[in-house]
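Of the protein chains in this complex, one is absent; all others appear in place.
What follows is chain A.
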Amino acid sequence: MKVTFKSWNAVAFWRWDMPADDVCGICRNPYESTCSKCKYPGDDCPLLVGDCNHSFHMHCIFSWLRQESSQEKCPMCRQRMSFNGLPRCLIQEV
């Protein structure tokens, strides 16, 4: 018997490459979840990793950095906050 694939859809999910039980220090929601204002996790509510290695939901850290009193410092270590990008993702096939 010969099987011919006419089309196929790959299905996989991904998550941030972060310890699973870790929470954002600002909103206290898991990194896997969203900030307190968003509905959908993932690309819509990404994480940011600071050069100091502290990470937060992007929306959480931005609302802090917009405050004058933050002096643009990391809430954890009070070093000047700059970012080296998003955390790595883990992709898993189903």
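Things to note:
By definition in this document, a contact is a pair of C-beta atoms (placed from the backbone, for glycine too) under 8 Å apart; a residue touches a chain by one contact, two chains touch by 3 or more; residues count from 1.
As a convention for this text, contacts and distances are computed from a predicted model.
Going by its UniProt record, the hidden chain of the complex is named "Ubiquitin-conjugating enzyme E2 2" among "Sedlin", "Tetratricopeptide repeat protein 7B isoform X1", "Ubiquitin-conjugating enzyme E2 2" or "Dynactin subunit 5".
In the full complex, chain A touches the omitted chain through residues 25-28, 60, 63-64, 67, 69-70, 75-76, 78.
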